[in-house]
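Here we show just some of the chains, and they stay where they sit in the whole.
Per-chain numbering from 1; labels A, B and C assigned in written order.
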Amino acid sequence: MPLVYLTRRERFNAAHKLHREEWDDQKNLEVFGKCANPNWHGHNYTLWVTAKGEPDPITGYVLNLADLRDVVREKVTDKLDHRNLNLDVDFLKGIQPSTENLAVAIWEELVEEVKKLGGELHSIKVEETENNSVEYFGE
Amino acid sequence: MPLVYLTRRERFNAAHKLHREEWDDQKNLEVFGKCANPNWHGHNYTLWVTAKGEPDPITGYVLNLADLRDVVREKVTDKLDHRNLNLDVDFLKGIQPSTENLAVAIWEELVEEVKKLGGELHSIKVEETENNSVEYFGE
Amino acid sequence: MPLVYLTRRERFNAAHKLHREEWDDQKNLEVFGKCANPNWHGHNYTLWVTAKGEPDPITGYVLNLADLRDVVREKVTDKLDHRNLNLDVDFLKGIQPSTENLAVAIWEELVEEVKKLGGELHSIKVEETENNSVEYFGE
């Protein structure tokens, strides 16, 4: 049976900054550059969630994409959209909101949920700007 | 020798619906949602065909991209463009035209053709909307 | 007071064909080319609705974009999405569903609605493929 990879794109707009509280502004600026601006900045993030599985012989679906969309929104993007990634998001508490860490945290939110839908989570890709993105495969 | 992956994008615009003839409209609607609209709907599909191989030391080509373009058009997109995926396409007869099944069917059309061009088919990616896509690697 | 132009993008996926019932298939093919395929084809249409007005001094809004989004969806894209433009849409009855006619018909659906929101409709732009689009300014 063929193994097919299915990707859903969702988007969210959020504020964040990169900083360490134990460092002063000067050190934060040296390490994080303009991402350390104390008054925050923000992005239009794009998220691609890829699940894999064998298409159902009746429906032709690896899993129902509307279900995948709903679970991504409920567990992830509704919690991130128009929020502050440092302050407002339960599953990011204590996590430096770099794009790398964001992708790993989103993986953790979704890996079991995708199993419930009948697929297997393959990758999480997060684009912060048109020039910068990360991808995580769960390993 | 380096192994390089070469991708050609082609596009086609087609109508389709997802339904099972043995189910009534109500059941089709429950399973397939708005994709079950009896009078069809359609998409601008984008197709990426990726072949791999070692670049020729004289030409620098894995394979001639114009040849790849021509075979993708002849065997696939000319048969799909401005057509009905449920009714008009020889290589989709009896296949539920989900994006998943479409990618697998396109793989089957191209896997031997790419060999004739001197490369090996690596993946078929089909995007149905900017939010939904699938990829198939032949396994 | 400044006059600002505000644009909302929405998308819909629909089937259609271009044909005249009083013409035979041969004549339809000559005039409309592959758009005349009897079994339909389809597109991912993109719609940009532009309204103009003076920003409110308190809110900074020409009009509430969420309201504009809602009215565009209710009056236009919910009726078009995953539908057949020749068969399923009340405001397209008797209209040849060329992109040109589609833009004009959408203008008619929205011109009074945008007034109710406190703005003035400026233009309707419809993109059928990445290579083809039309724009209508109500005149």
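Criterion: a residue touches a chain if its C-beta (ideal position, glycine included) is under 8 Å from a C-beta of that chain, and two chains touch if they have at least 3 such contacts.
What you see is a predicted model; the values in this text were computed from it and never measured.
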Message: Every chain here is the same sequence and 3 are shown, so how many copies does the full assembly contain in this file?
response: 6
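We take it that only the chains that are shown with their structure count from here on.
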Centre-of-Cα separation between subunit B and subunit A, whole angstrom: 28
Contact set on subunit B toward subunit C in their complex: 11, 13-16, 34-35, 37, 39-44, 81-84, 87-88, 129-130
Task: Using the touch definition up top, name the residues of subunit B that touch subunit A in the complex.
output: 18, 20, 31-33, 95-101, 103-104, 130-139
- prompt: For subunit A, which residues count as touching subunit B in their complex?
  reply: 2-10, 50, 55, 58-62, 65-66, 69
